[in-house]
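Following this message is one structure expressed as C-alpha cells.
A single protein chain has been removed from this complex, and every other one stays in its place.
To keep things simple, chains are lettered A and B as they appear, and every chain counts its residues starting from 1.
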Amino acid sequence: MTIAFYVFASVALLGAILAVQVTNLVRAVFGLLLFFGALAGLFLLLMAEFLAAVQILVYVGAVGILMLFAIMLTQRVTGDDRRGGGSRGGFWGFLLAIATFCFVLLPVLRDAHLHEQSATGASLTTKLLGERLMDPYALTLEVTALLLTAALLGAIVVAKGTSEDGEGEENE
Amino acid sequence: MDYLTLLEATLPDLIVVVALFAALGVDYGLCQGKSPHERGRIAGEVSSIGLLLALCCLAFQWMQGSVFEIAEGQLNLDATGLAAKAIVYGLTLAVIRFATRHCPTTHASEYHALILLSALGMGFLATTENLLLAFVALELVSLSLYALVAFKTSSPQSAEAGLKYFAFGGVASAFFVFGVSYLYGATGSLDIGTWSDWSDRSTLFALGLVFVLVGLGFKVAVVPFHLWAPDVYQSAPTPVAAWVASGSKVASVFFLVKLIAALPPGPETATMIFAPLATAAIFSMLIGNLGALRQSNLKRLLAYASIANGGYLLIGLLAGSPDGYAASIFYVVVYALANVGAFGVIGLLSDRMKGDGRLEDFSGSWRRHPGLSFAFLLFLLSSAGIPPLAGFVGKYYLFYSAFDQVEMSYVLGELLSGRNGWLVFLVCLALVMSVISLYYYVLALKAFLVSEDESPHLDDDEGISPGIKLCVFALALLVLILGVYPGPFMAFLQAAF
Partner (left out) sequence: MIGLEHFTILAALLFCIGLVGVLTRRNAIIVLIGIEIMLNAANLNFIAFWRYGENTEALSGPLFALFAIAVAAAEVAVGLALVIAVYRHYRSVDVDKLKSLKG
C-alpha cells in the first residue's frame, strides 16, 4: 500500500508537471492523461473502485481525446506551440502559486486530528452510490442534466460560429 | 424520498424547463426559413410565457404558505426562498424581453434557451443550502454565461471576452471545489445547515471557507477577482451583460449571505473571515470607483461601477447582523433592478447600430427617446444613491447596519480599534466613494440628457415593442417604489434571519 501510494503519487506529480510545463501541446495532453491515470490508481487505493473507473472513462477517454481534437484544430497537427508556448509573468505566477501552496498546507501542519485519523473499513459499493444518487440527491442529478444541456447548446453555438453570421445580421 | 414533494417544490422550475425546450422545439420544427429576428421574437414569446407561468406558480405557492425542504438542505423554499426565486425569474423576464429585439447570431432559440438555463441555475443557487447542489447550480450558471458572453460569433471581442470569463471562472470554480473539499473534510457534511451544531473550529474549516469565498467573489466581481468584468460587460451582447450584472450577482449574494449566516457562532469564525472580506471591500470600492472615472465607454463604466457596488454590499455581510444580511440582499436586488434597466436601455438604443457604446454615441438620446432617457436617468441616479430612489435607501440600510454594530464609545482610540475601526473606516470610505461616483454617473447622464447634437449611432424607435417599453417602465417604477416605500420589503427580508 505504501509503495503503491508513492508510485502513484510520483506519477501523478510527474504527469501534472509535464502537462503544465511542456511546450509541445500534444505532449502536455499526454502528461495530463498520465496524471488522470495515476489519480485513478489513487482512487483504487482509497477503495473507490467505481470512481476510478469513471475517472478513466470520462477523463482519459473523453476529456483527453477532446483536448487532442482541439489542439489539432487550432495548432495544426503537430501541436508544436513554440510561438505561444512561452511563459508569461512567470515569476509572479510562481510566487503566487507557492504562496497559495503554503496557505493550503496550513491545516495539514496545524490540525492535529488530521494525523490521528485512520482509514475506516468501508468501501464504496456502486449499489449504495446509486441509491444515494436517486434518493437524497435526485434533484442535484436533475440539475446536472440541465447543466449538460447548457454545455451542449453553448458549446455547439460557440464552436460552430456560422460563417453566414454577418449576412444573418444584415437580414434583420 | 418523496418524489411528489420534489415535483411540487420544483414545479416553477419544471415549467421553465418545459418552456425552454418548447422554445427550441418551435424554432427547430416550425420556424425554419423565417428571418432570425422573427425566430428570436417567437422564442422570446415562448420563454416569456413560460416565465410568467412560473411566476404565477410561485405566487400561488407563496399564497398557500408552502414550505418545501428537500433532503440535506438541497432546497429550502420558505417565503424568502420563493421570493428569491421570484426575483430571479422576474429579472429573467426583463432580460428575455430585451433580448427579443436583437439576436446577436442566427441561433435565436439557443440564445433564449441558454438565458433560461442560467436562470434555472440561479434559482437553485439562491435557494440551496447544500454545497453540492450549490456547486452544480453555480456551474450551470457559469457555463451558460460563458457561452452567452461569446454569443456574438461574428465579433472577435465577444469570443475573447468569453474566453477571459471562462479562464477566470474556471479557476474560481476550481477554488470553490477545493474549498468545499476542505469544508467537507472538517465537518463531514455538505449541508451548511449542520454547521451551527458543530463546534470544532479548525484551520481546515477556515481555509475551506476562504477558498469558497474566492469562488463566490469571482461571481460578484469583487477585487481581486474583478478583472474579467469590464471586458465581459463591454463585449457581451448587451442583454447578456445585463444578465451577468444582475441575475448572477443576486443569486450569488443570496447564497453568500446564507453561507455567512450559517457560520458556527462565536468570535473565532467572525474574525477569521473578517479581515479578508474587509480588505476586498475596501479595494473593490477604490478600484471600482476610481476605475470608472476614466472610462469613455458606457458599458465599461457600468462594469467598474458594479465592482464598486460589490464592495458596498460586502459591508452588510461584515456587519454580521441580521439587519446587515437583509441590507445586503436589499441592496443587491435594488442594484440588479437598476442595472437590468440601464443595460436594457443601452441595448435598445445602440445594439443594432455600429457604435460600440462610447459615451458620445448616446448624445441627444432625450430628443429621440424621451421616455427611455428618463428611465435611464432614474436607474443611474438610483445607482448613484440619490434620494428618494431605491439605491439611496439600500445604501442607507447598509451603512446603518454597519454603524449599528459599532460599539459606541467616547474614547476615540476604542472607537477606532479592531472591528469597530474597520467598520467605521469602511462606512466613511463608502460615503466618500459614493460622492465620487456621482461624478461619473453625471458624466454618463450628460451625454444622454444635455447634449444638443444627435449622435449618428443612435437607433430609432422601430422594433421597440410596447412590451419592451412596459418592461423598462416597470423596472423604473420598482426602483422608485422601493425608494419611497422600502419598509415592507425590508421587513420581509429581516424576518428571514
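We take it that a contact is a pair of C-beta atoms (placed from the backbone, for glycine too) under 8 Å apart; a residue touches a chain by one contact, two chains touch by 3 or more.
As the structure is a computational prediction, the values presented were derived from the model and not from experiment.
Asks: Tell me which residue among B:51, B:75, B:88 or B:180 touches the hidden chain in the full complex.
Replies: Here the residue in touch with the unshown chain is B:180.
Asks: Among the options B:159, B:192, B:245 or B:285, which residue touches the chain absent from this view?
Replies: Looking across B:159, B:192, B:245 or B:285, the contact with the absent chain belongs to B:159.
Asks: Looking at the full complex, which residue from B:84, B:147 or B:372 touches the chain that isn't shown here?
Replies: If we include the chain that is not displayed, B:147 is the one touching it.
Asks: Which chain A residues touch the hidden chain?
Replies: Against the left-out chain, chain A lists 1-2, 5, 9, 12-13, 16-17, 19-21, 25, 28-29, 32, 35-36, 39, 42-43, 45-48, 50-51, 54-55, 58-59, 62-63, 66-67, 69-71, 73-75, 81, 83-90, 92-94, 96-98, 100-101, 104-105, 107-108, 114-115, 117-120, 122, 124, 128-129, 132-133, 137, 140, 144, 147-148, 150-152, 154-156, 158-159, 161.
Asks: When the complex is taken as a whole, what residues of chain B touch the one chain not shown?
Replies: On the side of chain B, residues 131-132, 135-136, 139, 143, 146-147, 150, 153, 156-157, 159-164, 166-167, 170-171, 173-175, 177-178, 180-182, 184-185, 188-190, 230-231, 234-235, 294-295, 297, 300 touch the unshown chain.
Basically, only the chains that are shown with their structure count from here on.
Asks: I'd like to verify one number: the distance from the centre of chain A to the centre of chain B, where each centre is the average of its C-alpha atoms, in whole angstrom.
Replies: 29
Asks: Residues of chain A touching chain B in their complex?
Replies: Residues 103-104, 106-107, 110-111, 113-114, 135-140, 142-144, 146-147, 149-151, 153-158, 160-162, 164-166, 168-169, 171-172.
Asks: Taking the touch rule as given, give the residues of chain B at its contact with chain A in the complex, in rising order.
Replies: Touching chain A from chain B are residues 1, 3, 6, 10, 17, 35-37, 70-72, 74-75, 102-107, 110, 113-114, 117-118, 120-121, 124, 130, 132-133, 136-137, 139-140, 143-144, 146-148, 150-151, 153-154, 159, 162, 178, 182, 202-204, 207, 352.
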